[in-house]
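Report on one structure; see the data block that follows.
With one protein chain removed, the remaining protein chains of the complex are shown where they sit.
Naming follows writing order (A, B and C), and every chain is counted from residue 1.
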Amino acid sequence: MKILVSNDDGYQSPGLIVLADALRTLGEVQVVAPERDYSGASHSLTLKRPLRIRHQPNGFIQVDGTPTDCVHLALTGLPGIEPDIVVSGINHGANLGDDVLYSGTVAAATEGRFLGLPSIAISMVSYTPQHLDTAAQVAVQLVARLREQPLEPSIILNVNVPDRPYSELAGFKATRLGHRHKAEPIIEARDPRGQTIYWIGPAGPEQDAGPGTDFDAVRAGFVSITPLQVDLTRHAALASLDAWLTGCA
Amino acid sequence: MKILVSNDDGYQSPGLIVLADALRTLGEVQVVAPERDYSGASHSLTLKRPLRIRHQPNGFIQVDGTPTDCVHLALTGLPGIEPDIVVSGINHGANLGDDVLYSGTVAAATEGRFLGLPSIAISMVSYTPQHLDTAAQVAVQLVARLREQPLEPSIILNVNVPDRPYSELAGFKATRLGHRHKAEPIIEARDPRGQTIYWIGPAGPEQDAGPGTDFDAVRAGFVSITPLQVDLTRHAALASLDAWLTGCA
Amino acid sequence: MKILVSNDDGYQSPGLIVLADALRTLGEVQVVAPERDYSGASHSLTLKRPLRIRHQPNGFIQVDGTPTDCVHLALTGLPGIEPDIVVSGINHGANLGDDVLYSGTVAAATEGRFLGLPSIAISMVSYTPQHLDTAAQVAVQLVARLREQPLEPSIILNVNVPDRPYSELAGFKATRLGHRHKAEPIIEARDPRGQTIYWIGPAGPEQDAGPGTDFDAVRAGFVSITPLQVDLTRHAALASLDAWLTGCA
Partner (left out) sequence: MKILVSNDDGYQSPGLIVLADALRTLGEVQVVAPERDYSGASHSLTLKRPLRIRHQPNGFIQVDGTPTDCVHLALTGLPGIEPDIVVSGINHGANLGDDVLYSGTVAAATEGRFLGLPSIAISMVSYTPQHLDTAAQVAVQLVARLREQPLEPSIILNVNVPDRPYSELAGFKATRLGHRHKAEPIIEARDPRGQTIYWIGPAGPEQDAGPGTDFDAVRAGFVSITPLQVDLTRHAALASLDAWLTGCA
């Protein structure tokens, strides 16, 4: 089994290293990851400049681009990379609810969809995780299970793991993405030269975080597993839009 | 009516200027746009450094960040900006099928969803558009129609306009997103210093582009209008995932 | 007479626009300037990625690179640009003493040296200049005087202009660069996510700023004009270094 591993925290991230090590028990692991932290990169793709790669002593391939660039490059041309699955992470910090839209971790996993293969994005629910090995063990279990018993093709699983010892997990739970309120206001400040600057504020509080959501699952100590899609069409709105448009032209 | 306008080609883009001018016939227009071309930026959000703004002589506010940064900034703190609708574009180049995932134009529109207001992303099906005024007229019609007769809250419309005179449009069509094949291979080259570089290849050819898709509509000369969602949960897979997970833990 | 104009504040800078307008009274002006603010760029040259240019409606050529990139590009290949002189500015903020080493304004001027032609870097002694026309008039005078009576080939003049009406200038003064003390300490802070960040501190106070220096001249209301060289060899140290090295190998 060949496993392509990437992330958005960069090739030096402890989470990435722990993940790659753990997955080696299941097959051949190939790591293609950004040269630096690209958190918040979403599906950003580098079109205006060429990319460069560097081979690390530990076998990792480092790319001077985004998470999406890394997986795109790996799947459309880097020689010798023909994975059976794409795994992205272990992210330091949760990717829950609306965060998923901005997440480079999830974007890297999603980029694997064109192969018709399963992809997994895996995140720790802590910016300073103490139990990366818990998430690594979860990743190994999910990949092994997918090998034994595949889910539908191109499935993308968004996995969030509470930061606790494996033995203290409450279990695994299939969830839907919750939703947040609008983000906190921007933070206005002045730089040392007196000029006005703005920091993007923190994500908003949870709005839809009840039973069934990923928010609720991790709060209760479960590993939250949300199946994702990439079809952004709001199919349910097609009929009413059609009618509405008749009044337009 | 207050209209927030942004884009991903940058505040200097002719498409943006034409759009802002046209929408002024409907109400107050506020433009908050990136300082340079951010095509392919997707929902990328700038978290590691602060943002700066600059007021242009023409009233536009220029941000040294991504399309998502622009709309986020506008909606979470820039004083005096309380729009009734967000319009992003006019993009030079189509945003069809899977392209939508990477599009900064669509991301800017999407960022308006937290307000419970409608958003429109509008693109010309040409990298060197000759008929920007056609798309501008389409934008005015859609915004006017939304004001008269609102669609469901938080609706996001992804609009693609053929590059032809308005009178030669075949009409408006509600569509779903088509799908592309895997992208073309990366293009390996050498820089003038002899080092290997890689360019991301072109988007793949159309795979699912039959009747009902956005690809099909614009090919037939229609304005394609796709309602988008931001809920990435693959709800149809939840039950089977639940069963599958019982074998996992 | 053909005059190449650039700067480091970017092609939108009022200082640049005022300068280009004023110099048009002397000959043909061609502007090639960075797309955004590159203050502090020094002689930074972009070698790892290609550059792109954009023609502005006002005839300016905008480059997505550093000040040095701009002049380098203009002098080694952009068609139709064969200047008799390079003028860089008008910078918003002084370039005095050690600042010159970091200045993109001075770097842009310096890049003209390979042509054996004179170059001028011109800066206002204020970050928020009220009298850009004073500096513009100084620039016109210097360029006109260089045309009448050339100085030695490849001369680079670093000009700093007090921010006051032209009639209130005390005169022109040939100066040497003064020196500053070590910079102020870095400013440690936390970003909104709690992570430690560091801002480069302000430039240090003046150390060598007595009679004859540029610091002294502008303080007294003079236009300070320092002839610069690009030969960084410390010739006076060659003999003692030679002797010292005999004990080394």
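Methods note: a residue touches a chain if its C-beta (ideal position, glycine included) is under 8 Å from a C-beta of that chain, and two chains touch if they have at least 3 such contacts.
For clarity, every value in this text was computed on a predicted model and none was experimentally measured.
Visitor: Would you mind listing the shown chains in contact with the chain that isn't displayed?
Guide: Looking at the entire complex, the absent chain's contacts are A, B, C.
Visitor: Touching the absent chain in the whole complex: find that residue among C:42, C:62, C:134 or C:160.
Guide: Spelled out, the listed residue whose C-beta touches the missing chain is C:42.
Visitor: Check each of A:64, A:98 or A:163 against the chain that is not shown and name the one that touches it.
Guide: A:64
Visitor: List the residues of chain C that touch the chain left out of this view.
Guide: 37, 39-48, 50-53, 66, 68-69, 72-73, 75-78, 98, 100-102, 107, 110, 114-115, 141-142, 145, 149, 151-152, 155-157, 171-174, 176-177, 181-186, 188-189, 191, 195-201, 204, 225-235, 237-238, 240-242, 244-245, 247-249
Visitor: Under the stated touch rule, tell me which residues of chain B contact the chain that is not displayed.
Guide: 48-50, 52, 127, 187, 191-193, 199-202
Visitor: For the chain that got dropped from the picture, name the residues of chain A it touches.
Guide: That gives, for chain A, the contact residues 12, 35-36, 47-48, 54, 64, 191, 193.
Following the convention adopted for this analysis, only the chains that are shown with their structure count from here on.
Visitor: How much rotation, in degrees rounded to the nearest 5, is required to superimpose chain A onto chain B on the basis of Cα coordinates?
Guide: It is a rotation of 180 degrees, to the nearest 5.
Visitor: Is the contact between chain B and chain C built from the same residue numbers on each copy (over half shared) or from different ones (under half shared)?
Guide: same
Visitor: Roughly how many whole angstrom separate the Cα centroids of chain A and chain C?
Guide: Whole-Å distance between the two chain centres: 45.
Visitor: Between chain A and chain B, what is the separation of their C-alpha centroids in Å?
Guide: Chain centroid spacing, chain A to chain B, equals 22 Å.
Visitor: CA centre of chain B versus CA centre of chain C: separation in Å?
Guide: For chain B versus chain C, the centre distance works out to 40 Å.
Visitor: If a residue has to touch 2 or more other chains to count, which residues of chain B qualify?
Guide: Chain B, residues with two or more chain partners: 47-48, 191.
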